[in-house]
Structure formats: structure tokens, C-alpha cells
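See structure below.
Apart from one protein chain that is not included, each protein chain of the complex appears where it belongs.
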Amino acid sequence: MTEPAPLSDTDQKVLKRLRRIEGQVRGLQRMIEEGRDCHDILIQLSGVRNALDAAGEQILEQYASGCRAHPGETVTPQDVVRAVKLLRG
Amino acid sequence: MTEPAPLSDTDQKVLKRLRRIEGQVRGLQRMIEEGRDCHDILIQLSGVRNALDAAGEQILEQYASGCRAHPGETVTPQDVVRAVKLLRG
Amino acid sequence: MTEPAPLSDTDQKVLKRLRRIEGQVRGLQRMIEEGRDCHDILIQLSGVRNALDAAGEQILEQYASGCRAHPGETVTPQDVVRAVKLLRG
Partner (left out) sequence: MTEPAPLSDTDQKVLKRLRRIEGQVRGLQRMIEEGRDCHDILIQLSGVRNALDAAGEQILEQYASGCRAHPGETVTPQDVVRAVKLLRG
């Protein structure tokens, strides 16, 4: 498998955001272990989901200018619509 | 602060699910670092969000029977509606 | 079938909101028939979905204090959690 193209700025931003999300999820675990207030737990969980949605949009943005796994291949507007459906699950 | 009530079965399930989500988020980071196919990355991200929504529903279920941070306090149907709004952010 | 309890204030608010949504959906149809700008169409559609989510929360609020189809029956916090799952589909 050829070496993938170097990480773009957007990739770096997504990685940074995902590391933060990882920390927020660990934070959620601690809140439950410590028996914290349920409203605070739900607010934290809502925050994680919003951060995940934002990461999804950034990955879509990156994808629109090309996928590192397929260097040189053009991404069409229809490809982006298909990607949105994947994201919605 | 008084010791919180012991973790319920539902709490244990939520914790287990959150640890799995934490692993999935790390998996996402690796996929981006390795330059994996963007569709696979988006499918993984969609899976994490669905798992997070499922965790949210479990936390709501637990909350409906009482919040460990407020032992002895009854949770009303209106409290649950307010909690749903928090979850939606 | 016994006559349902009279419409509550919340029911009236939900009906008013649903009539507005009905008008917004007709407005969407006109925008497409007239070939309006696609961004404006998507913004209108997003507005309809937000109005629908708000109606859903109002119906949950009403349900939390009892369902008119089952007068005298108490709604429990667990009932509300089940209703939230129905709403999520």
C-alpha cells in the first residue's frame, strides 16, 4: 500500500478534536463513577455529541477536496451527498 | 458530600458502553493517521454517534428511577422532559 | 368511546404550531415549483424540522401530565422515557 499523503491542516484539527472528545468521554465515565448530578452528566453527553457532529463536518470538508486513501481521485458533488448519508447512518 | 449510592446495573452498562465509545474514538484517530478510506471513517463516526445516543437513552432510563446524586428525591415525569431537553442541547 | 378531555393550553399551542408547519411545508412546495435558490429551500426545510422538534417537546410536556386518551391514568417517568424512544423512531 503506497504511503498516504501527509496529514492536512484539517486532518490535524480533526485529530485534535477527537482527542478532546476522547477526554470528554473519560470525563463522563468519572462523573458516573462519582455519582455526579444527572443533569450535569446529560449536559456533558450533549456536548460530546455536538463535538462529534462538528468533527463529522470537518471530515466532510476534508473529503470534499479529496480522500487521502485515493490520491489523485476527484471527489464529485454526488460523492459528498453519498458521504452525508453514511454519516447519518 | 455523602457517599453516592452504589453503581446500579444500568450505570455499569453505561460505563461499559462509554469505555467502548472511548476505544472507538481512538480507533477513529488511528484511521485518520493511517489515511484510511474516508467512507470507512464516516461509517465509524456514525457508529460512535449512535452508541452515544444509546448511552444517552440508558442514562435517561437510570435517571427516571432516581439520580444517585440526590438519593431519596423522586424524579417526576416533568423532570424527565427537562432532562430530554438538556440531552438535545 | 367516551368524549376526550377538552384541549389543554399546551394542546392549543401544539395545534397552532402544527398549522404553521403545514403552511411552511406548502411554502417549501411553492419554492421548488418556482425554482427558488436551493440554499433558501434548505434553510426553509431546516426551519420546518426545528419547528417539528419543538412540537415534539411540547407533546412530551403535555404527555408528562397525562394523556387525554387515558384520563385518570398516571404517566410515570419511565413512560416518558419510552415516549422519547418513540419520538426518536
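To keep things simple, chains are lettered A, B and C as they appear, and every chain counts its residues starting from 1.
Rule of thumb we're sticking to: a residue touches a chain if its C-beta (ideal position, glycine included) is under 8 Å from a C-beta of that chain, and two chains touch if they have at least 3 such contacts.
What you see is a predicted model; the values in this text were computed from it and never measured.
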Partner chains on view for the chain not depicted: A, C
Where the missing chain touches chain A, by residue: 53, 57, 60-61, 63-65, 75-81, 84-85, 88
Contacts of chain C with the absent chain, listed as residue ranges: 4-5, 7, 11, 14-15, 18-19, 21-22, 25-26, 28-29, 32-39, 41-43, 45-50, 52-53, 55-56, 59-60, 62-63, 67-70, 82-83, 86-89
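As a convention for this text, only the chains that are shown with their structure count from here on.
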Overall pattern in which the protein chains touch one another (line/ring/star/complete/other): line
Angle (degrees, nearest 5) of the CA superposition of chain A onto chain C: 180
Rounded Å distance, chain A centre to chain C centre (Cα mean): 31
Intercentroid distance (Cα basis), chain B paired with chain A, Å: 17
Chain A, residues touching no fewer than two other chains: none
